[in-house]
Structures are given as structure tokens and as C-alpha cells.
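Working notes for the structure below.
Apart from one protein chain that is not included, each protein chain of the complex appears where it belongs.
The block that comes next holds subunit A.
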């Protein structure tokens, strides 16, 4: 359909949110429609749950699947222990959910579901509302843990050790700013990485399709190199999908370390 329209391919169309059934569910003035975005959140949840259930045999000697699931839990557990210390094990459920949700959403968005007619893949994590909410949850947990554990002493986080007394007001403001920017940087980083990768892939795909429509010469000059580039960038995007999930979880655990151990 898009190929027939030639240059009308819109690389932004993939991010469009629309209700799945076409009907809007408005509850109390809020539009809570089950959109394609919500559908892919459910798909992410379902595939992640299926993956986890496969590893729930809880045998003493793990099989392949159980070993894979335990590899992921062990990875998150090791990350929390190395960043926060033994007290960090308490956050395994949250950081694991966060890491796996982002990882699965990123990878599901990259899988070629588009070859099935009528299925439109959608990357949940390419939406600022989603990454922003996840970042705010992480930030809120840091605040709750920090103030819950240290009370107002938590503000000493903004005054590093050895700061000269004269500098304290300035450093305090600077550190407070950098602390408050954390949820934005956390949410924006993932959103931008996913959006940029998918736009790049879609632009290159448009080159391939447009080249094919314009004749054999363009196929050789434009479509084939673009396609080769797409293959490479798809692999790179798979790497980015893992790295961005890792970075999100890692920064969350680093921030949790601040909240648990102050300095």
C-alpha cells in the first residue's frame, strides 16, 4: 500500500497511536481506549510472562529454559548487589520487571511482524509517555526509599564530602539540579534511542521501496546498498535494544544506591 504511493512513505506513521477496535473508551473525561500501544504492552507482558513461566520448574539442576530465566534474574541480582550492595536484593522484583519490560518491548518492536498482513508492529518504548512514566516510577522509588530511610538527612546527598563551607550553597543547587534532571534524562534517553533507530530503519526501507519503484538502475544504486545498510543497522538496533534496557536498569540501581547508602 505504502509502496504504491511512492514517496508518500511517512517514517513517523509507525509511532501513531490509534484505538485497536476503532472505538474510543472515554472514562470520566479521560480517553482510556485500548490502543495499538496498549496492545503491544499486553503482548510484551504476555511474552515475558510466558518466558518466565517456562523457567518456573525450580529444579535443582536447571534445564535450558530455566537456566536462561535464571541468567536474567542472576544478571539483575548481580547488578543490584554490585551497585547497591546486599541491601539491593530487595529491589530485584522492581528492577527485573523494569529491565525485562523495556528489553522485551524494544525487541518486540524490532521483530518483523509487519510481514504478516494486518499486523503492525509497535515499539512501546519509543513513546515519551511510556518511558517518562517508567522514569518517574524509578525516581519516585528513589525518593521514597531515600526519605524513608534517611529522612531530611537525605538532602546531604547534594553536599558531597569535602565541600568547602563557602561552596555549599552553590554545590547544593548544582547537585539538586542534576538530581532533578535524572528522571528526564532517564526517560528521554530510551525514547530518543528507540525513536531514532526506528526512523532510520523506516527511512532506509523507504529508500529500498522507492528505488524498486523507480527502476532497475535505482535498485542497484539505491535499494541494494540501503538494504545492506538496513541489515547492519537492524543488528545494531538489536544491540541498542539490549543496551538501552541495561542502561535504564543500571541507572535506576545507581540512583537506588544513592538513596540506600547516601554516599
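As a convention for this text, a residue touches a chain if its C-beta (ideal position, glycine included) is under 8 Å from a C-beta of that chain, and two chains touch if they have at least 3 such contacts; residues count from 1.
Going forward, contacts and distances are computed from a predicted model.
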item	value
Chain not present in the shown complex, as UniProt names it (candidates "NADH-quinone oxidoreductase subunit J", "ATP synthase subunit b", "Phenylacetate-CoA oxygenase subunit PaaC" or "Polar amino acid transport system ATP-binding protein")	"ATP synthase subunit b"
Among A:52, A:107, A:159 or A:176, the residue in touch with the chain that has been omitted	A:52
Hidden partner chain, touching residue among A:133, A:167, A:203 or A:221	A:133
Full-complex contact with the absent chain, from A:63, A:93 or A:216	A:93
For subunit A, the residues touching the chain missing from this view	12, 15-17, 30-35, 37-38, 41-42, 44-45, 48-49, 52-53, 55-56, 58-60, 69-70, 73-74, 77, 89, 92-94, 96-97, 100-101, 124, 126-130, 133-134, 137, 191, 195
